[in-house]
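All protein chains but one are shown at their positions in the complex.
On to chain A.
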Amino acid sequence: MELQGEIEARNQEGLAGKVMGDLHYTKEGVPLLIIGHHILYGKVARLEKPFAVLVKSNSPSSENAMDTGDVTETKYSITALIKRKIIFKTRPKPIITNVPKKV
């Protein structure tokens, strides 16, 4: 999922374990995301160039052919290939809960 801007937790508490929001689809298949008091409308896009998700893992090299001392081999495991994304690139629409009445 691609969002414009940043997501921050209240009071700098960090995002781990927090709910970000609800992802709905309209009957027409348009993705709709509600974050806090914002509504975002997006679309599903196929990635022209897919992304590989890499996770780094360090392991000492089994064979030490060079005489330069410790050679560590860094490995990245490809854990996923991302080919589609939901992108929200329009301005979020605010949800107004408290409309002051005109006098």
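One rule holds for everything that comes next: contacts are C-beta pairs under 8 Å (C-beta built on N, C-alpha and C of every residue); 3 or more make two chains touch, one makes a residue touch a chain; residues count from 1.
Rule of thumb we're sticking to: contacts and distances are computed from a predicted model.
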Listed names "Snd3 protein", "Sister chromatid cohesion protein DCC1", "Ubiquitin-like 1-activating enzyme E1A" or "Ribosome production factor 2 homolog", with the criterion being the UniProt name of the chain not displayed: "Sister chromatid cohesion protein DCC1"
Interface residues of chain A (partner: the chain not displayed): 1-7, 14-27, 29-32, 34, 37, 39, 44, 49-56, 65-66, 74, 76, 78-82, 84-86, 95, 97
